[in-house]
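Before anything else, here's the structure in question.
A single protein chain has been omitted; all remaining protein chains appear in their positions.
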Amino acid sequence: MKTIAFLGLGTMGSPMAVNLCKAGYTVHGWNRSDNRTGPLLAAGGRTAASIREAVRDAEVVITMLPDAPQVEEVAYGPEGILANALPGVLLIDMSTIAPQSSIELARNAAAHDIRVLDAPVAGGEAGAVEGLLSIMVGGDADAFEEARPVFEALGRTITHCGTHGLGQTVKAANQLVLAINMQACAEAVVFLEKSGVDLETALDILSGGLAGSNVLTRKKITFLNRDYTPSFKMGLHHKDMGIVTDTARAIGAAIPLGSVAAQLMASAVARGDGGLDHSALLRGVELLSGHGRPQE
Amino acid sequence: MKTIAFLGLGTMGSPMAVNLCKAGYTVHGWNRSDNRTGPLLAAGGRTAASIREAVRDAEVVITMLPDAPQVEEVAYGPEGILANALPGVLLIDMSTIAPQSSIELARNAAAHDIRVLDAPVAGGEAGAVEGLLSIMVGGDADAFEEARPVFEALGRTITHCGTHGLGQTVKAANQLVLAINMQACAEAVVFLEKSGVDLETALDILSGGLAGSNVLTRKKITFLNRDYTPSFKMGLHHKDMGIVTDTARAIGAAIPLGSVAAQLMASAVARGDGGLDHSALLRGVELLSGHGRPQE
Amino acid sequence: MKTIAFLGLGTMGSPMAVNLCKAGYTVHGWNRSDNRTGPLLAAGGRTAASIREAVRDAEVVITMLPDAPQVEEVAYGPEGILANALPGVLLIDMSTIAPQSSIELARNAAAHDIRVLDAPVAGGEAGAVEGLLSIMVGGDADAFEEARPVFEALGRTITHCGTHGLGQTVKAANQLVLAINMQACAEAVVFLEKSGVDLETALDILSGGLAGSNVLTRKKITFLNRDYTPSFKMGLHHKDMGIVTDTARAIGAAIPLGSVAAQLMASAVARGDGGLDHSALLRGVELLSGHGRPQE
Partner (left out) sequence: MKTIAFLGLGTMGSPMAVNLCKAGYTVHGWNRSDNRTGPLLAAGGRTAASIREAVRDAEVVITMLPDAPQVEEVAYGPEGILANALPGVLLIDMSTIAPQSSIELARNAAAHDIRVLDAPVAGGEAGAVEGLLSIMVGGDADAFEEARPVFEALGRTITHCGTHGLGQTVKAANQLVLAINMQACAEAVVFLEKSGVDLETALDILSGGLAGSNVLTRKKITFLNRDYTPSFKMGLHHKDMGIVTDTARAIGAAIPLGSVAAQLMASAVARGDGGLDHSALLRGVELLSGHGRPQE
């Protein structure tokens, strides 16, 4: 089996690296800080003291990092991937970054004879742990086919979206629709409560028709209980909305609702709600409506 | 079986009256114009030349009209329901009107010893024809139980939402979420197409995750083909958004996305798209994005 | 000099009636409650116990009321203007109501041989006291010329805007631009303060260029001191934004920023800020920005 360097052992990266071990890969993990290496070691993986050490023998390098600046630092520095990985290696960036950043990474890596796939994921921490991620892949079809077994150790829905950056594009569109729909449901919740209708009854009715959505179904309990324990943090979705709005500007796509939803997420973060679940958009609607209902 | 006066034999009302005939009710239909009575007569119903004649012997009066002014005219005029129906009759208004209008109707009717339910529906013309409507009912629980057999001849999901007006409230919340989510998907479509990704592939991915919704699934073909043959007309959704925004103002519920979505629907109607399916919100996003793709 | 019936002696109406007395008119004032008649009596006016009594001998009837329902009640009831005023009288409605309501009032009054002008004002309580209002008039040119001396006793800028309702149209456009510009300045205030720049210095710079406006100049102290003593109450501007949004829907005029501004005003009222000056839109921006600065 192949040797994989896995760079970025955070909330998502750590269980993903573990799943690769379980699938039989030799995994050399690296993280900026040491304290996230426990699960990988327990699963039989190794850890590397530096990026250089991690990528030295790897046939595949996976990055799972917070945003483009981290990816660029890990890729481009003198101690980074491009300068130290083997020629011919396959670099799979599973971070969510701007499509344009993915395109530039692929171009820069090509000069080092390194092939790149952008492969952002959806499904959250639960999906990472259970190997049920949805993986959206951009890059050459040959590289995609070569990486398929790796992806199959990590996720369930694996789709080749097209050329470099288009995995990121689909992820961005996903975050766009999700943010808007989340806010839509939050607006409906306050509208319904202020009218005096039983919220659960009403949400069940909405779920049954054309207005129904996975947000309405899966977040119903969240809305009913105002329990904002994060499954996906507002602060991360806020970061993603930055990618969405920047990309929309760059390609000339109008996102009138998307831009307002991005504003409302930015407002939530500015008010200190960045660590809550993104469904805490509801708290913003309550604030605007003078609708005090305490978080349970 | 009971005798039902059915006032308003339009696109929705006509097949609903037919279904009541099929269920064994004696139906006296009335419509402002004569030309919509054919299906009811063919189903064994009768037609009345006036509201007075239609309601004279009825135990139940159903109204299915475009908006509050029509309901008020049919209810309040000297030739109308309140002045001519039997004391004790049950008036079921299945029109989509403002919650406040439903509350006033119930109060005014009570002075004539007429009980009222507001019972707006979702499910469109197909749901009306097939008896698969979702019916959201406001009013007294006793009246709701009395009306249940009538509702069961018309729909599949029948819910008592609470007191007078709350059926309309839930319908309004449904239209709010639906309009926003429709626009969200339209924004994603242009965002994806302008990026160069295959639209169908991308929409399928989105459908599989938390961003997934009935709009994404059921309107996928519409978005792919730009075929805006109406299953629910923009002009009607626009009317409903007027109810949503007025009600939100009245109750002090913030709907930042809802108000922008209402604007975009109003814009579509102003541009002449009121007769297209409400998914033609996509045409507005194309317009704003300078993204010409002809309707197929 | 003519005899004028003045109906509605509120914050605006009371000083306006006084100015008409000062100009030599015989003024018969009427108010729903008695407690607002003092200034008029002190200025030599009379008060009437009923609308009927007030309008009986009047050659001109002026109404200055909160909104269309009050105007309609005062105009249409059996004790109201149309039923009791002399034929040939000139009815000047100086309330701010929907253009469509003004059009209907003119049509209904014509059946009683009563001519109508819509003549909403701008300039606030100070303008009413000092006789410096801006008056926007809709209706026939002949009636406008006949009323001109009356207007000159009340205001400085008096403009015939066109046919019935167009005075209201211009007033509505004024409130639209004003609400948006007020919110724009509020957004800039928080943007500047959060950046750490000296607010007064920055607002002075903005005032000097193309971004400069009467809001920036006249409300600078308000923004600096967070003193929201009302010169125009948020709740009234909120009412006006209802007219703006309804009219925009009716005529098919897109107001994307106007609708968001209307939302933010509605939010302010829902949060309990309806009695503050409309510049308290700034409090909403602070709330959204997690930018606590106490009201002084």
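Here the chain labels run A, B and C in written order, and each chain numbers its own residues starting at 1.
What we mean here is this: a contact is a pair of C-beta atoms (placed from the backbone, for glycine too) under 8 Å apart; a residue touches a chain by one contact, two chains touch by 3 or more.
Remember, it's a predicted structure, so these values are computed and weren't measured experimentally.
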{"item": "Residue among C:Ala43, C:Leu86, C:Ala153 or C:Ala173 that touches the chain left out of view", "value": "C:Ala173"}
{"item": "Selected from C:Ala110, C:Ala141 or C:Val197 as touching the chain missing from the view", "value": "C:Val197"}
{"item": "Positions on chain A contacted by the hidden chain, ascending", "value": "242, 245, 248-249, 252-256, 259-260, 262-263, 266-267, 269-270"}
{"item": "Positions on chain B contacted by the hidden chain, ascending", "value": "256, 260, 267, 270-272, 284, 287-291"}
{"item": "Touch residues of chain C, complete complex, unshown partner", "value": "99, 122-123, 134, 136, 157, 159, 161-163, 165-166, 169-170, 172-178, 180-181, 183-185, 187-188, 190-192, 194-198, 201-202, 204-206, 208-216, 218, 232, 244, 247-248, 251-258, 260-261, 264, 285, 288-291"}
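One rule holds for everything that comes next: only the chains that are shown with their structure count from here on.
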{"item": "Same or different residue numbers at the chain A/chain B copy interface, by half rule", "value": "same"}
{"item": "Pair of chains joined by the greatest number of C-beta pairs in contact", "value": "A-B"}
{"item": "Mean-CA-position distance for chain B and chain A (Å)", "value": "38"}
{"item": "Multi-chain contact sites of chain A, meaning residues that touch two or more partners", "value": "256, 260, 288-291"}
